[in-house]
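Missing here is one protein chain; the remaining ones are kept as they sit in the complex.
Order of writing sets the chain letters: A, B and C. Residues in each chain are counted from 1.
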Amino acid sequence: MFSIRTDLAVEARELYKEGYAGEIPGVSVEEKNYEGVKVVKVSILNEQGVQAMGKPVGDYITIEAPDLKERDLKLEENVAKILANVIKQITTLSAETNILVVGLGNWNVTPDALGPKVVSDIIITRHLKEIIPDEFGNEISAVSAIAPGVLGITGIETVEIVKGIVDRIKPDILITIDALASRRIERLATTIQIANTGISPGSGIGNMRLAINQESIGIPVIAIGVPTVVDAATIANDTIEYLTNSLIKQTKEDSPFYTVLKNMGSEDKYALIREVLNPYVKDLMVTPKEVDSLIENISSIISKGINMALQPNMTIEEMNQLVH
Amino acid sequence: MFSIRTDLAVEARELYKEGYAGEIPGVSVEEKNYEGVKVVKVSILNEQGVQAMGKPVGDYITIEAPDLKERDLKLEENVAKILANVIKQITTLSAETNILVVGLGNWNVTPDALGPKVVSDIIITRHLKEIIPDEFGNEISAVSAIAPGVLGITGIETVEIVKGIVDRIKPDILITIDALASRRIERLATTIQIANTGISPGSGIGNMRLAINQESIGIPVIAIGVPTVVDAATIANDTIEYLTNSLIKQTKEDSPFYTVLKNMGSEDKYALIREVLNPYVKDLMVTPKEVDSLIENISSIISKGINMALQPNMTIEEMNQLVH
Amino acid sequence: MFSIRTDLAVEARELYKEGYAGEIPGVSVEEKNYEGVKVVKVSILNEQGVQAMGKPVGDYITIEAPDLKERDLKLEENVAKILANVIKQITTLSAETNILVVGLGNWNVTPDALGPKVVSDIIITRHLKEIIPDEFGNEISAVSAIAPGVLGITGIETVEIVKGIVDRIKPDILITIDALASRRIERLATTIQIANTGISPGSGIGNMRLAINQESIGIPVIAIGVPTVVDAATIANDTIEYLTNSLIKQTKEDSPFYTVLKNMGSEDKYALIREVLNPYVKDLMVTPKEVDSLIENISSIISKGINMALQPNMTIEEMNQLVH
Partner (left out) sequence: MFSIRTDLAVEARELYKEGYAGEIPGVSVEEKNYEGVKVVKVSILNEQGVQAMGKPVGDYITIEAPDLKERDLKLEENVAKILANVIKQITTLSAETNILVVGLGNWNVTPDALGPKVVSDIIITRHLKEIIPDEFGNEISAVSAIAPGVLGITGIETVEIVKGIVDRIKPDILITIDALASRRIERLATTIQIANTGISPGSGIGNMRLAINQESIGIPVIAIGVPTVVDAATIANDTIEYLTNSLIKQTKEDSPFYTVLKNMGSEDKYALIREVLNPYVKDLMVTPKEVDSLIENISSIISKGINMALQPNMTIEEMNQLVH
């Protein structure tokens, strides 16, 4: 079956609710609003929730700030602070915690370069604590970071690289950053998802071999993600939705044609989308024209948020001096 | 009215022929086929052709090589040679000719960076001829080049910059390179258009103030372009085409619904597309995921073709040594 | 004769004073000190000063802030403000002034990329004033900018490109930004020179054909420069100075050897330097290992300073939103 891909729990929920009335069994939702920022916590509580949402049990917190599209320095700072707070709530951090930050994705493909970009602005301290412990010992956390690249670049599954490093340096917590796909254009580079479930490529069901999570790595994994692309299939699919809805409105409910439209199921839609996009379905992406600078901005917000969460004893100015 | 944007004469012709049977008045077409490469020459002959095609009088030669998508060094070399021949046919070049090559577009936006990229591999000789004329005098043409940036970066209309430089250094011919928009995904980074009409932003009608052509610049302008994006609107539009066609087939010709569908004109389609994409219509682009490396390849082919055309007395090896 | 190259008036003065006691005829000097920042104004007043300094008549203001090497955000802001003030003092600016900013140098060579980097962060407004004059008319100055590249890249003398553009868009003032060579390692990326004399390649004497100044361009030219390299010859020369001084100290004043050393003139030194560096004298540069990030920092300071000077009606926040 054709499935519109979404990496966001809030979107999985939206999709579910398009089909079914009422709340989703096994899923709890909490929403808070700040000035220009909405924070939604979707918790998948049990197997029922897993089935409905297609994602593993855990908490998925989404920070949505549509106005990030226009550069607003104050908003950017607020989002960084909210992100820092979410990270601190979702995990337990102290100056003793040893954290490894992993930037996933391919630095050669602009919309996939988010993870490596964030990692390049993380304040790295693990070696300082080891080399000059007297100076840094109790003040700062030990933070290390790596951007391992993708399978096509290394020939090695990312989880293997990460597991290898974790086995050597034994951090307490892993934080991953990754570019996601969204169903909604307006979420591109304006939404951040933080999950305590790690990363499960291919919707979290099956393919556990490639997952980067507590089970595969052996330590808690916080996954931070930002949608940077919409699949071209989403555009085609949305067009079809609108078009059929629009035609249905113009058709009498008792006409035989109404039935045809109503019953045009996923299969038919999929056939249509394939006709439109084939043979490019998998290889196309839809992005805003200014994708380069949008990703630059959101990367800088995320690295700031992570730095604030991991180094609560540093001032913003000290951080700026330490970031290259 | 909503108009699907295309910069390619071959596509303008295709669009015309979707609506009307028969050849286009005032337009002549010639087609040649080489191994894996199709060369189509569309000539707009008179005002009738201008009206039908929405482009100025002149020759538009398109080199189409769909297999450029997979790296095939032999094909790449062939396309470079064909490009060189087209350039030589469309203009008159000798060792005395003084040529200015202009790479249009914004180097910060990957799909718009084609022009600047090509320019960076053009063999620059104008200063050598001036400084050491004895060594280079009769062997090489005087080639200079610039990538002036875009209005948002410079605050200056590109035509003003180009005109200013042309007035100072008085070249005989101007060659521009620019990224184009196509209607067809399969043309992205696999098709090259060479026109002797220059560049007329916004479809060549009106807005002559911004055109870079013989009229505005005072010397012949050869415009080389490659489609690197498809507008998201094209995807939506294509979906609607397929969907309505598909529904029409399922509907009896004498039913009133058939009429509704048949008559769903551009206006309705536009409304639908706006619903889908709004408010992002102008800001979205659809590109292949590997757009960075595709543009790298086609840029290198184009610069090779231009170098071969402009420096017929140099061997490939001499050229490789001169290119940085 | 071998001459240690310096682009800085303060260094030309230092060199002069090494040879001669007392102040330099035809040159006046003023010095101010702020917290961690020294501002020196060297004014060459007449032909006597021109001869002594090897630079044209005019004002050369140097901002020296050695601590810029360690990232200190407060100091960076102070230097930007001081730069803005110097620019405002050295020229006359109003909201009516039309300014063209030109980033000189080669973006492919890290230490020469300063000019293009600064230009990429200048707030560009000229087109906004033209397109939407009601909104911007009296609030902002018309600023345009270009990074034309270097002769080896374009085949065109930079002055020709600049003159061509100036003739078309007729700005009131030209501001150039360029990377300089210094004699002193500690000045690299920590010193800014602002001169109202324009740029005169090759020490300002002769070669007026290539100068970018009021004479060649027709409007006042403010030249902003930052040393980013020390010639390798400087290192060799300094070594020789130290060594001969050190040997002289160990030698009796009446010994014949003392005389030999004392009389080892420029010619002999030059021969030695040539032995050491030959055949690389011109092609080597000495830079700090972290040159990339140092140039990043100082570029950002300079663009901030220029933006503050040119747009006094904007707040820092408005500027940040407008810079890409």
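Note that a residue touches a chain if its C-beta (ideal position, glycine included) is under 8 Å from a C-beta of that chain, and two chains touch if they have at least 3 such contacts.
Only a predicted model underlies this, so the values are computations on that prediction, with no experimental measurement involved.
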Of B:Glu18, B:Glu96, B:Asp134 or B:Glu317, which one is in contact with the hidden chain? B:Glu317
Touching the absent chain when the full complex is considered, from A:Leu104, A:Val118, A:Val143 or A:Ala179: A:Val143
Touch criterion as defined above, residue of A:Ile24, A:Ala113 or A:Ile165 at the omitted chain: A:Ile165
Of A:Thr62, A:Asn78 or A:Thr125, which one is in contact with the hidden chain? A:Thr125
Contacts of subunit C with the missing chain: which residues? 108-110, 185-186, 232, 235-236, 238-240, 242-244, 246-247, 250-251, 255, 257, 260-261, 272-273, 275-277, 280, 283-290, 292-293
On subunit B, where is the contact patch with the chain that was removed from view? 70-74, 293, 317, 320-321, 324
Note that subunit A touches the chain not displayed via residues 108, 120, 124-128, 142-149, 151-157, 160-161, 163-169, 324
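In this text, only the chains that are shown with their structure count from here on.
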Interface numbering overlap (same over half, different under half) for subunit A and subunit B: same
Calculate how many whole Å lie between the centre of subunit A and the centre of subunit C, each centre taken as the average of the chain's C-alpha atoms. 46
Indicate the whole-number Å distance between the mean C-alpha point of subunit B and the mean C-alpha point of subunit C. 41
So which bits of subunit C are touching at least two other chains? 324
